[in-house]
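One protein chain omitted, others in place.
The block that comes next holds chain A.
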Amino acid sequence: MLEKFTVIRGRAVPLRGEDIDTDRIIPARFMKALTFEGLGQYLFYDERFDEKGNPKPHPLNDPRYRGATILLVESGFGSGSSREHAPQAIKRAGFKAIIGESFAEIFFGNATAIGLPCVSLSPEDLGVLFRMVEENPELEVEVDLVNQEVRFGDRTAPLFIREEAREALVEGLWDPIGELLEAGELLDQFDRKLPYPRRTE
């Protein structure tokens, strides 16, 4: 039985920057592995550490945000490479949800499929949330996928997420493998019907 994501509560870490690509989220050299294990420690590695491995100023290195479980981002987050390593690294670093203005297509799908909700706020609401979290790292943020709103301080902001993804997260259907397998015999019909490449020489 998959987890049903209804309300996610926690402190948030504000990560500013537009169009942050998946190479930045997880640099390619950390993908040389046969599993996703341990990826969390390399999250945003080149932004957080210099070439000698010393920490640089970065929200994820800021002790005030230690233990935050919600990642706050701007627009176009997760562009570029389709590497699932990116949402895997975020999830394995302890994040339970991402709030932003918009997300790259493949990143959004990958995150949803591993149970990492990505929700959007209007630029205005997102701006307010950023400022409030920057001023008060202790601020409690609630992502409510059922009522489709994000609550923080005395504010309630409507959240946006593709309805199919919301449904999948709330109903515990975000990993579709079980349901895909149920198609059974129907799959064989498609395999017989649709051509596939066959060596002809």
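Keep in mind that, in the parts below, a residue touches a chain if its C-beta (ideal position, glycine included) is under 8 Å from a C-beta of that chain, and two chains touch if they have at least 3 such contacts; residues count from 1.
Convention: contacts and distances are computed from a predicted model.
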item	value
Omitted chain, identified by the protein name its UniProt record gives, among "Oxaloacetate decarboxylase beta chain", "Putative TIM-barrel fold metal-dependent hydrolase", "3-isopropylmalate dehydratase large subunit" or "Electron transfer flavoprotein subunit alpha"	"3-isopropylmalate dehydratase large subunit"
Which residue of A:14, A:59 or A:76 touches the chain not shown here	A:76
Residues in chain A touching the chain absent from view	16-19, 21, 23-24, 27-29, 31-36, 46, 51, 75-76, 79-85, 87, 102, 104-106, 109-110, 113-114, 162-165, 167-168, 171, 173, 175-177, 179-181, 183, 186-187, 190-191, 194-201
